[in-house]
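Structure incoming, see below.
Note that one protein chain is taken out, while the other chains of the complex remain in position.
Take a look at chain A:
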């Protein structure tokens, strides 16, 4: 076997490892329903759930509870299938959290009552979509 072949095989081997690990370590988008099924099947892998904060009739965010020392909080997230879930996040409330249009939580179920988020991504209303210009100065 020529040296070139050995190197070629080596490259292919490393590339396969990379591809396999990318697929293996890739997370997935789930609903709270499927996330709980995964947890029951013993799969503790962190997954993504996309949802909206629960709002009351007046459009105010409800169910946000800040821990006593203000370093963690829980909130209610409604996923795209309408399932409501209490989520715990071990960080202070991000500044524009309540304004966010949609929230992606990355984490897993601890128990049925509580989903623990390791990370939160927020989609905030972009100023590009801001349709009402504040008539300040009018």
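Note that in this section a residue touches a chain if its C-beta (ideal position, glycine included) is under 8 Å from a C-beta of that chain, and two chains touch if they have at least 3 such contacts; residues count from 1.
One rule holds for everything that comes next: contacts and distances are computed from a predicted model.
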UniProt protein name of the chain not shown, from "Cytochrome c biogenesis protein CcsA", "Biotin-independent malonate decarboxylase subunit beta", "Peptide/nickel transport system permease protein" or "ABC transporter substrate-binding protein": "Cytochrome c biogenesis protein CcsA"
Residues in chain A touching the chain absent from view: 2-4, 7, 11, 14-15, 18-19, 21-22, 25-30, 45-48, 50, 67-72, 88, 90-93, 95-96, 99, 104, 106-107, 110, 114, 118-119, 121, 123-138
